Every structure is written in C-alpha cells, then in structure tokens.
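One chain of protein is taken out of this complex; the other chains stay put.
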Amino acid sequence: MRNVVLGGLLLTGVAASVPAQAQDTVRIGLVQPLTGSVAYNGKSVVEGARLAVEDMNAAGGVLGKKIELIVEDGQCTPANSVNAVEKLVQKDKVVTLVGAFCSSATAAIMPVAQKYKLPLITGVSSKASLTEQGNPYFFRAAETDALMAEAFAKILANDLKLTKVAYIGVNDDWGRGGVEEFSRDLTALGVKTVLTEYFDHGATDFFTLLTKLRAAKPDGVFVAAETQDGSILVKQIREMGLDTKVFGVGSWATADFINLTGEAAEGIHAAVPYASSMDTPRNQAFVQKYQAKYGIKPGKYGAAGYNALNIAGQAIARAGGTDAEAIRASLAKTSYEAPNGVYKFTDKGQAYGFEAVLVRIEKGEPKVIASTPVDAPH
Amino acid sequence: MDLFPQFLANGLVMGVFYALSALGLTLIFGLMRVVNFAHGEFYMLGGVSGWFVTNHLGLDFFSGLIVVAAFMAAVGWLVDRFLIERVRGQGEEPGILLTIGLSIFLVNGTLLLVGPAPMKVAGAMAEGPLFFGPIAVTKLRLLAVAVGIALIVGAHLLIRRTRLGAAMRATFQDPMAASLAGIRTGHVYAATFALGCTLAALSGMLLASIYSAQASVGGLISLKSFVVVILGGMGSFAGAIAGGLLLGVAEAMWGGYVSMGMVDVIGFVLVILILLFRPQGLFSIRTERA
Partner (left out) sequence: MTLERNILLAFLAGAALLPFAVTDQYILHLAIMALFYAVLASSLNLVVGYVGEFSLGHTAFLGTGAYTAALLSTQAGMPMWVTIPLAGLVSAVFGFAIGAITLRLQGPYFVIVTLSFAEVLRIVANNWIAVTNGPMGLAGVGQNLFGDVAVTDKAGFFLIVLGIAAVALYFSYRFVYSNAGRAAVAVRENRYVAQSIGVDPFGTAMQAFVLGAFLAGLAGGFYAHYISFVGPEVFRFAFMATMIIMVLLGGKGTLIGPLAGAVIVTVLEEYLREVQELRLTLFGLIVMAIVLFLPNGLMGFIALRREQQAAKPTLNAAKERTV
C-alpha cells in the first residue's frame, strides 16, 4: 500500500513537470532564499517584487496580459538555485529571471540563464566580478561595494573626523567586498587601518572581537553585516562600553534593525542604496503602498525586489513581445524611474544613475544626511 | 597581556552559555543515546516561544520562562511518546534520521508561523555595561550565568537526589532490570526527554534575551552542543560544564590571539583530539564498549 502511495507521488511528480500549455500571462521567475539563515532578507525581496507586480497589473499589465510572478526557493546555495532556475525555465516557461540573492548562487545560475538565452536581473548580488564575466544576459540593478565606497568614503572621513578605523565584516563575499572597498578608499584619504576582522554569519557573541577592538582604540568602526548579525554586533559594541562611532553597510535603515538594536542604534551611520526616509514624491508613494500592504516600511531589500521587477516588466513592455532577445535588448536601454532615482545599465549590465544615501539613525528613525547619484564604474 | 583578563572573562561567560545550551543534550544524547539533531530546534523554540509570551502575552521575563518551561516539557513528552519511543533500542540510525526530519519540520514550521525575522526577547533587566577593573560585562550576562549555574545544579540534584532521578539512573544502566524492579521505564524515558527538551528551551529563551531569537539558529547550536557533550563525557553534568568552559575559553583565546575567522574550528579540533587520546571524554569514568 505504501509502495503504491510513493509510486503515485513519483508519477504525479513526473506528470506535473510536463510543460504548461498556452499562456495567458507573462511569467517572470524569481529565485530567492526562502528558507535557511538568509530567508529574512529573501522574504523582503519577494515582498517588494509582489508589490511591483501588483502595481503593474493594476495598470493593465504588459502586452495586454497580466504578469505572473513565480517564486522559487534557491536557499542561497548554487545547486538549489540551479534546480529552481531549471524548473522556472523548463516547466513554467518564464520569459525573464530575477535573482538570486547570494553572489555564489547568482554566479551559478548565470551560465544557466546564458545557455537558455534568458535575461537575468539581480537586485541584490554585489560581488564586483559578476558583471565582468561577459555574460550579455546578466543585469545587476544594485550597487556594488566599490560604488558605495566611492560615493561615501570622503563624506564619512570628513563628517566623522576619522583618523583610525577598525573594519569588521561578515565572512562572505559581500562582507569581505565591503571591508576591502571601504578600507581602500578610506586609506587613500589618509585614514589608518588599525584592525580588520571577519566573523561567520550566525555568530552571536562578539565580546572577544570587541576586546581586540577596544585595545586597538579606533575612532570609528566600519561594519559590514546584515540585520541579524549587525544588530547583535552594534548592541554589544555599546555593552562593552565602547563609544566609537559606528558606520557601515547593510540593511540598517529598517524598523526591524532599529527595534532589535534598541538604543545602541542611536547615532550610527549606514550607507545604503535605499532608505524609506528618502524625500522624493516617488519614494513617498512607494513607502505608502508598501506600508499599507505589509504593515512595515520597506528596507533596502524590499526596494531591491520592487525595482528589479519593475525593470523587468518595463523591459518586456518595451520589447513588445516575449522574445528573450528583444527583452535583453530593451533591458540594455533601461531608464527606470525608481523610488530612489533613475536606473540605467552600462554595456556590462551594471546599473548606475540611482541615488545612494548615507543615513544616521536619530531617535529611532533613519535620517538622510547625504545623498549622491551612483556613477557608472570606470 | 593586558587583554588577557577580558578574554578569560569572555571565555568563561561563553563557557557557561555553552554548557547551558548543551545541558539538554547531555540528557538526551549523553544518557538516552539519542543522537538528537533537533536539539538546536528545541533551543530555538525556547527563544521563539519566549518572544511570543513576553511580546504577545505581555508576561514578564521570569513568568514567561515558567510558561515556556511547561510548554516545552509537554512538547518533549509528546515527542518522546509518539516518535522517539518507536525507534528506541534500534541503534543510532533511526534516531538520527528521525530527529533530522523533526528538525527540518520544526525549523520550517516555525518559519511559516512567525516568519524569518529575528525576534527580540525583552530581557529581565537593563543592558548597560558593568566594569570590574578592566573587565567589561553586562548585568544581563551575569544574570544568565547565575541562572545557568542554578539550572545546572538543579538538574544535577534532580538526577542524584530524587526518586525520579534514581529511576532514571537505573533505567539507563539496565532498562530490563529497572522494569523488573517495578520502574515504569516508558515514563522515565519520556520524563528524561521532556527534561532535556525543557533545559534546551530555557537556555534558548535566556540567551535570546541577550542575542535574538530566530528560526534558523538551531543548526549551529546542535553542533556546538555535540562538541560540548563529547568533550565533557557522555551523560555527565560536571563534564558538560567542563566541556562548555573548555570550549568557551579555547575559542576566546584563539579568537583573541590568533584569528576570529577560524574560531569555530576549535571545537571540532578539540573533539578529534579528545576522541583520539581519551575517547571516554574528560569526565566520564567508564569507557565505551561496542
């Protein structure tokens, strides 16, 4: 009997993978981590993406059809992300792919997208080399660490009067990239490096690291960490009785981060490509819609999902059909008016033109203190 | 050298935390011999339900702790009666697979219910720093250390001084003889599992008030707890404390004087070395036979 059940499952599994027939929707596939330790950020991207699709469908969809967003869990691992993409391309027949979150997963699905000649947009993965691989189907609608460092190193060094800085980053490609880029640009401005340390994602206790930090006596500490690790780290900096200025990159301009970090968040600086407090009419409208739907203000990743889907949708509309080659060509000519500025792509598929901001957390609110458009990398 | 006192203090605090989070596993893995990969998930459930009772039911920290203890004891009892009991006495494999399945189920079920965001458990007191000469700690950490030691001593006394404890020891030494002597071994197993589960959950809630609670923390906790139990010797509370302190201090020293990046490797290297030279662990008296 149990054999029969298992056999039945197997058969239905194969039957279910028979390709869908004629489509009355335009399908876009989204691969994000929905389980595992980065699921928190992945879910935010999905929220933003769903909002964008809802917006576009309310405005009549594209090509006279509704857009259908198909979300798959890639768990931030290369193998699972490839599985998800194969399923999206072969079974769901999506016309454009968006994802993945972690750079390693994105690196693994890029060749798959190229093989099937489907455009792939990432709203998150920041590893610089991704756009240097000559993959014509790949577009990055996100900042890289190099671009952020270039935009803000000088402002930070002057405003915070930095002379000696310690660098702490999460031990992955993003954290390492952030630390390397910022330390290079700050060093060029004459700021001394007194400590560089990496910790593993999921670490909870930083007292040992902070003991070294205290001994190094920096007047500023750069932190590259996401909400989960970053909030605990910033909290413990204050628990150690250190009053060093804290600045860094990560999704810090969010209510969740500020709530988790509590008072320790006061006065820290974050360089982010997006903050809900950006003062533009487009952004106000976006924040309102997002808050109405999800009950919280969007953060960096919510905005990333929203932007990536809008870019994809508009490119499909301009292409006038679902031919991948046409979508790719029209993606290259993107000029998308986002809540945070205007996105355009370089020949290599790197986005530029959007605003990045430096925020300071004051009384539990992220306050924008500097804003600058991200230039094309040279 | 002036950093040494702080490194040592950090290591000792972490050591107590490690011992505390491994306590439940000392019972379930050390005594019951269930290689419990859901241990970290029991810890995680403690943190998440701690967040629920303090945040949504508005209880204060200590009443919350009691509610969580009662809830998780019930969970542990049910898990043992309905799941673990059915694979008892069949070697490690079914237990490993069963608890892996349970851990996948618990993590993802929790993700479905409360979402992936980190959750804040309001602590029992304020979080500012305290200084003892050059050493910085926080009140909350000292409290956690105190509660941790109380739990360790309490569990030890429960096993050594009560009738239930005597029944446990008898059952794990010789289940057949114990049941012949009139001990209802089924209940003893379930009670031990429930106790282990409760201890894991209490440490989860206590530490979540210092860090934060999140659905995905379990994996790392399970691994570290296995390390602590093996270092200390299976089923020994004194061993768990020694194993925890050894791991905490070794990590603090390695992280302090060598490198933070590789700090997690210490525990596993210690396990390999200990098993090579003293397979019974630091504190266990009897050697393991096949």
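Going in written order, the chains are labelled A and B, and every chain counts its residues from 1.
Convention: contacts are C-beta pairs under 8 Å (C-beta built on N, C-alpha and C of every residue); 3 or more make two chains touch, one makes a residue touch a chain.
None of these values were measured; they are calculated from a predicted model.
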{"item": "Shown chains that the omitted chain touches within the full complex", "value": "A, B"}
{"item": "Contact residue for the chain not shown (choose from A:T25, A:N57, A:N171 or A:T346)", "value": "A:N171"}
{"item": "Sole residue of B:Q6, B:S103 or B:S236 that reaches the chain not shown, by the stated touch rule", "value": "B:S103"}
{"item": "Residues from chain B at the interface with the omitted partner, ascending", "value": "29, 33, 35, 83, 86-87, 90-94, 96-98, 100-109, 112, 219, 223, 226-227, 230, 234, 261-262, 264-265, 268-269, 271-272, 275-276, 279, 288, 290"}
{"item": "Contacts of chain A with the absent chain, listed as residue ranges", "value": "1-3, 6, 9-10, 12-14, 16-19, 34-35, 71-73, 75, 77-79, 82-84, 86-87, 89-91, 103-104, 107-108, 111, 127, 129, 133, 171-173, 176, 200"}
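As a working rule, only the chains that are shown with their structure count from here on.
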{"item": "Complex contact set, residues of chain A against chain B", "value": "35-37, 39-40, 42-43, 171, 197-200, 202, 204-205, 207-209, 211-212, 214-215, 227-228, 231-232, 235, 238-241, 256, 259-260, 262"}
{"item": "Contacting residues of chain B [partner chain A, same complex]", "value": "2-3, 6-7, 10-11, 13-14, 17, 107-108, 111, 115-118, 120, 127-129, 131, 136, 138, 207, 211-212, 214-217, 220, 251-252, 255-256, 259-261, 263-264"}
